[in-house]
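The complex is shown incomplete by one protein chain, all other protein chains being positioned as in the whole.
Note that the chains take the letters A and B in the order they are written out, and that residue 1 is the start of every chain.
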């Protein structure tokens, strides 16, 4: 007799750590929470008296807000720490800062950090649940989960779909988490972008590298454009934004090669006219704002599930 | 038979949009909420489970705090976004940022923005109620409402009063909203200040331009000094602060020309010794701190009334 499924992750550090069953369970839980945000009274007592800290070392509006909204809609007490006001300025190590937070008995720490692996490092030193809200070029698991939730809403099943991810694959934690997630769920993932944006190991992750955006998009069920991370590149890896838009931007004529019911996705914020044309971003196939809505539901699910493991050994 | 009055504004963008009945209704509602802030337990469940976002593109202590206190005293969940940490840095358009917020199902977004018309632009793209907390040199409706509430507390009726507004009329959204509000309620509004501070259209708004501060103040029931917006002027429009204080600063000898029961007002923060002398700001005719107290009550009323219209077409 098979054991019943039990969610056992005290920390959500990556899509890599999650099994297919875990992802199904998270998405199902998120779906059950989604309607809370449409109620006149958008609040359930589930996490009352829990202490949840948003610890952001990089600026963020939507991810920080999405987690904070998710937490407050479940009645948790939330606390925001931004890097610029934190002890990081005073020369304290990340682990010392985390241990100090830990000593105040938080239940969950949500962390965004410029260094890949920072959330994992924390999770090895403290008992509070850690949720990775984006670490360097490594992973952004809640983003991939909300992307999968959005695709599943429209396509019923992720298995068997063709997902094209276009842009800066090499520097994108969103791309990394999505490649891992969609391939794990049985989709065929293709990537395309300027050569300097395609990392050498990407086929080992299960993605197919396409020679052109057109090739990647042809017959695709999902087209996801990545943001040009203008603020993260020290020296420009692309000749110009205009040239990027011309060769890699998603536009209507390009999408004629995709399936008629293709979903258009973008993790935001969009550089309109660069990685995506406005008529595509705002078009009828775009599910970009649904991604944001599902983000709150996915984060409610993560907070709920992580909290449920407290007391369970990771 | 006349229809009963119904407050129908989903958005509070300006005093211009409000009728006399609307203003009476807001002020009456505010008055009924005022005592909540004097209770030992300063909290009512009215807006429990509502999501209210403070979205401030300009620094602000008192206005942001006043809205946040108003919201929390009505049990709403509040969220703060400051421009410096927002996606504005990442090149996203204001409308995209707003649509993203909207996708997280907020009930009300309170916005302060350096550009006149930004709150109105938002209101045309999203369903959440928008409250203008100050936009460029356009309007600051909650400030004018708290000013009118303060005057009404002392004078019973605004109709028939003489209100003198002194200072930088041209660059002041506070002046603009107050001229519209007080004239709408039947007061006689006079303005005075350096010629560079008097906009050409001001008499079209219903205000009388006076040649001197003394002329404006003579016989006035209310004297409101505006703040010199040192941080907003690129090139100085006044020769020096000292000269400004001498010719346009409100002092005791000047006030001998006003009515004996004149009310002294200032939207804050005060540049003491510039637009107003300390003995006037702290004197017995000053109602400056009452303005701040009434600000919380007015904002509670606005949140409550805007929320009541949700589901009603604007």
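By our rule, a contact is a pair of C-beta atoms (placed from the backbone, for glycine too) under 8 Å apart; a residue touches a chain by one contact, two chains touch by 3 or more.
For clarity, every value in this text was computed on a predicted model and none was experimentally measured.
Only one residue from B:38, B:240 or B:253 touches the chain missing from this view: B:38.
Of the candidate positions A:92, A:153, A:215 or A:282, contact with the hidden chain is made by A:92. The missing chain, though absent from the display, is touched by one residue of A:4, A:49 or A:200; that residue is A:49.
Although one chain is hidden here, its contacts on subunit B can still be listed: residues 37-43, 59-62, 65-66, 68-69, 72-73, 82, 230-231, 268-272, 289-290, 292-293, 295-296.
Those residues of subunit A that touch the chain absent from the view are 48-51, 53, 77, 79, 81, 84-87, 89-93, 96-97, 99-105.
The rule we apply is simple: only the chains that are shown with their structure count from here on.
Centre to centre, using the average C-alpha position, subunit A and subunit B are separated by 40 Å.
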